[in-house]
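All protein chains of the complex are present and in place, except for one that has been dropped.
Letters A and B mark the chains in the order given here, with residues in each chain numbered from 1 onward.
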Amino acid sequence: MTTDMAINIILGVALVLAAAWTVMTARLLRSVIGLALTSMILTIIMFKLNSPLAAVFELSVCAGLISAIFISCISLTQRLTDEQAAAKQKERFSSFWLLPVILVLAGVALYQVHIPLDFHLQAAPSESDVRNIIWNLRHLDLIGQIVILLAGAFGVVALFKD
Amino acid sequence: MLSPLLLLPLLAIIILNLPIRSVTQKLAILVGVVLSLWQIFSVILIATGRGGTDTWAKYFSLGLSCDNLTLVLLMSIGIVTLTTILVGWQTIGGGKQRFGFMNLVFVAMIGMNGTVMLTDLFSLYIFIEVTAVASFILIAFQRDTNALEGAFKYIILSATATVMMLLSISIILLVVGDTSFAAAGSAVRQSQGNPLVIAAIGIFICGLLIKGGVVPFHGWLPAAYSAAPAAASVLLAGIATKTSGIYALIRLTTSVFANNESVNHILLLAGAISILVGAFAAMGQSDFKRMLAYSSISQVGYIILALGCGTNLAIIGAVFHLFNHSIFKSLLFVNSAAVETQSGTTDMNRLGGLGTKMPVTNATSLIAFLSTAGVPPLAGFWSKLIIIIALWQNGLHTYATIAVLASVLTLAYLLLMQRKVFFGKVAEGLANVKEAGWGITAAATILAAITVGVGVTFPWMFNSVLMPISSFLK
Partner (left out) sequence: MTELPQVFWLFSIGAILLLITGFYCLIMTYNLVRALIGLEILTKSVTLFIILAGYVTERMALAQALAITLIIIEVVVIAVAVGIVLCVYKNIKSIDGRLLRNIKG
């Protein structure tokens, strides 16, 4: 197995482990840190898959902005007391056996189904530059993004101002 | 003629929010009324062929398209937005709050107009999300706990639906390399039963059913509709759910996913179950708005049932019922807004005898519920008749019988509502109730006039206006 393949396997396993830790950990703050960690591993995976622009966005926005939003939310609201948190963690662990069972069943089912993967791709891609696609070809999406950012601003004003 | 429908509200938002806000705050409502009237007017222009060319399309590559289905939806969006603005004018006080409300209505308008005019699956996702974000904020606008719970439930379920839609888009991207409607349609046609593509279609349809509030994915709907403030309920129930969920379903099942047999079966089943669950649940409700929410679920079931049938006549019935439903459901919610603002409660056990105190609301509510139940000669009767005839002609006798029986149930629970709220003796504490403000009564009168007008002129309209709707089916 080549080093490249080994790195990919390590990244994949790390991604799933980080997400699992995010879900199973008892305290909210650790969950948010786990979310940021998952974002970082996803960024590295995206860099390896030749998508630098999207990876940078993912890092700055998800690992940065969203973590900041969550941490400020957690600091403004009262945490559950530690016994309650521990009790809920036990509950999450106790149902955890369901997950591997579902996964094994899904794997067996998928193995049986033969998925024909000879796809008919449309004409060869004409654009290979992301910036061109966003700014020149898909103006409708651009309008949509501007409007949703405006909506976010209005929402923050409506929900936060007294 | 199409891009201004998207760009003018955006321009309005930008101009109204410039630093000269103290002046423009008062103008916001006027601008809103003008824009929605202009939208109705331009739909009439386009429909009669005097639309003219899209002069702004040269500067932007927007890829908008407009056919008869789009025109029906644009007309509904214009009418319901006008109604929402009138109700909001009456029920939302305070300059700043009103201004925030108008901003959000403009955003919702852009989202809905975009949804009905676009031709690409990913843009569909974007504009459905725009409408959804505007709806979340509008539901939570006045920050009472019930509304916040409704909004949060809506966010979680809407995000789940989004994840399903995006999964499906990524599978289609894998199969065909492009996300426009044409490419996805050709991929589905060429793949001939590839289980991956069928899974993609199924997941997408499930996502849209969640957005449209069809049973068994309707969990968010009663909480969101009943707890939202009055004007937001009108917008949400009248058109926002219809555009994001139901219009997208109609567009996709007729042009992209092209009459897949299993999809039709799923839609028939989901529609029938929605009709029954909605009707039975509505009978047991004591809260006015919650009952209207379950009634919405039931009526949307009719549209899905007709969509599952798939013939030309059935699709015409579905689109016509969509239009009628947006009108009479908005009218019912406007009346509930009137009752709520004037008497302070929506609990039907505590209301009574408001008919003598609020004559306009009484009359329009009577018209609305007769139309919902499908009583001739109002508009609702004709659309239900078309749907039932189409089902019967296609051999789906059980589904047609379910539709007819549910009509009787609808009449029953709405009659119960009318009797409890408007007829009978005046309940205690309500002796001083007056008619609602002129904004709400104007909105109610307009909607009632449209319902009556459409219903009465139906025999003349059938061949000239309704049959051409199916021209968008190929």
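One rule holds in what follows: contacts are C-beta pairs under 8 Å (C-beta built on N, C-alpha and C of every residue); 3 or more make two chains touch, one makes a residue touch a chain.
Please read these numbers as outputs of a predicted model, since none were measured by experiment.
Interface note: of B:Ala227, B:Val433 or B:Leu466, the residue touching the hidden chain in the full complex is B:Ala227. Against the chain not displayed here, chain A makes contact via residues 5, 8-9, 12-13, 15-16, 19-20, 22-23, 28, 31-32, 35, 38-39, 42, 45-46, 49-51, 53-54, 57-58, 61-62, 65-66, 69-70, 73-74, 76-78, 80, 88, 91-92, 95, 99, 102-103, 106, 115-119, 121, 125, 127-130, 132-134, 138, 141, 144-145, 148-149, 151-152, 155-156, 159-160. Residues 122, 126, 129, 132-133, 136-137, 140, 143-146, 148-149, 151-152, 155-156, 159-160, 163, 166-167, 169-171, 173-174, 177-179, 226-227, 287 of chain B touch the missing chain (whole complex, contact as defined above).
Please note the rule applied: only the chains that are shown with their structure count from here on.
The distance from the centre of chain A to the centre of chain B, each centre being the mean of the chain's C-alpha atoms, comes to 32 Å.
Chain A contributes residues 113, 115-117, 119-122, 125, 136-141, 143-148, 150-152, 154-155, 157-159, 161 to its touches with chain B in the complex. Looking at the complex, you find that chain B touches chain A at residues 6-7, 10, 13, 60-64, 96, 100, 103-104, 107, 110-111, 114, 118, 120, 122-123, 126-127, 129-130, 133-134, 136-137, 140-141, 143, 174-178, 183, 186-187, 190-191, 194-196.
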